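Data first, discussion second: the structure below is written as structure tokens.
Omission of a single protein chain aside, the complex is shown with its protein chains in their original locations.
Our next item is chain A:
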Amino acid sequence: MNTPVRRIAIAVMAMIVLLLGNLTYVQVVKAGDYRNDPRNQRVLLAEYARKRGQISADGQVLARSVETDDRLRFQRQYPDGPAYASLTGYYSVLYSSSGIERAQDSVLNGSDDRLFGRRLSDLITGRDPSGGNVVLTIKPSVQQRAYEAMADKKFAGSVVALQPQTGEILAMVSTPSFDPNPLASHNTSTQQKAWTEYNEADPPVLTNRAISETYPPGSTFKLINAAAGLQNGFTPDSQLTAAPNITLTGTNTTLENFAGTACGTSSTASLREALARSCNTAFAEMAASVGEDALRKQAEAFGIGSSDVSVPMRVVPSSIGDIPDTAALQQSGIGQRDVRVTPMQNAMMVAAIANRGQLMAPHLVKEIQGPELDTIDTTSKDRLGQAVPAGVAATLTDLMIGSENRTQGGGKITGVQIASKTGTAEHGNDPKNTPPHAWYVAFAPAANPVVAVAVLVEDGGNRSLEATGGSVAAPIGRAVIAEALRAAQ
């Protein structure tokens, strides 16, 4: 009788092997499919069962988690949603996340290595585990002021305010904005409705214009052109052409000054005069004179072309594009043709000039806190490099004061000297009949800067074809500066 018993034993082993084989199929081969199946709520439930940390700035809560009585235990709330959506982003069951919610997810959900000791003590003391908090460098009053200035006039565009010496981002606005609360709803149809609405919105609301969109910088790029010139033999008093228009080298295309006017009254104009009046012909001449290499090198020194800037959201790289010939160089020198920058990049540029030529890494996260608001990690300032020598920065500041004093638009602050440059950038297939983008880049006080701003208003704002950087963007920039100066006191 022993032979059949042995055969049965072999059969039993075959059964176990069969089970193991099938288990391997289920838990290894098909595991990914099962884990990520939308009907499998396990990953989601685990994520929402833990109290996510809050996002705050200067004591004001921008995003927090509150306990609910539904299937998902904690719901995300944004007390002042639209004004801060470009910072916080959203946190949604169906549509993943964006902004700080995404970039600082490991801290907020508590899985970050810096919170390890904390998790261990939760285990021993029996506290409910919860995520860490993120404190932003944002000044809520400045952010609020910038958002309102843009939203009240229904402008599409962006405002970025930086602390020049540290790179701290004081405000980062993108308008029109959206309310992240419906996306964080635990009700599927509420989420879907909001998502559809936001995606169909025109102008788009979900893109963060400050860091994810690039625009032609227009005349604001003349600062980089001037910086290159000042290091290649030019002085503020160097004479440049004052002609109302020139023909681009090797072409029949004419390039003219704003409104076709001459640059002052004489036949030549100094660099100082040319920047104050923002004369295109003069800067086209200077760009051709300093050459492509010097201009490109200077642009890179200010951070253009760098693809690894993150605040911690990634900033898309700015670029000056291809410059195949002198005509292209002349156009690029006034910030047209293929030159494209983000509002963040332009803010970095003026912040570097304000900071004696030193370019600081812009950042949003001031510190990481444990669940009990105890500081765990602080972001220290990071110097990216010397964009221009301190002397050149001082000269540029001087030139920018000249520009500010010639710039119209309201909102001038008595007793505070601003250094600025405006830009009115043509774009589109029919540039002369498309409302231009209006720029204003500035810092103040000129002698001892505490804030640097870049303002971009898309498509002429409320002035359509008549729009200029000075008339549309400058009042907003000055309002933001005024608020930043108040907050800094």
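Everything below uses one rule, namely that a residue touches a chain if its C-beta (ideal position, glycine included) is under 8 Å from a C-beta of that chain, and two chains touch if they have at least 3 such contacts; residues count from 1.
The criterion applied here is as follows: contacts and distances are computed from a predicted model.
A.B. asks: The chain dropped from view, which UniProt name applies: "Quinol:cytochrome C oxidoreductase", "ABC transporter permease", "FtsW/RodA/SpoVE family cell cycle protein" or "Serine palmitoyltransferase"?
C.D. replies: Choosing among "Quinol:cytochrome C oxidoreductase", "ABC transporter permease", "FtsW/RodA/SpoVE family cell cycle protein" or "Serine palmitoyltransferase", the correct UniProt name is "FtsW/RodA/SpoVE family cell cycle protein".
A.B. asks: Given the contact definition stated above, which residue among A:A31, A:L94, A:L373 or A:V416 touches the chain not shown here?
C.D. replies: The single option touching the absent chain is A:A31.
A.B. asks: Which residue from A:A46, A:L373 or A:V416 sits in contact with the chain not drawn here?
C.D. replies: Touches the omitted chain: A:A46.
A.B. asks: Mind listing the chain A residues that contact the chain we can't see here?
C.D. replies: Given the touch definition above, chain A has residues 1-6, 8-9, 12-13, 15-16, 18-20, 22-24, 26-28, 30-35, 37, 39-43, 45-46, 69, 73, 122-129 touching the missing chain.
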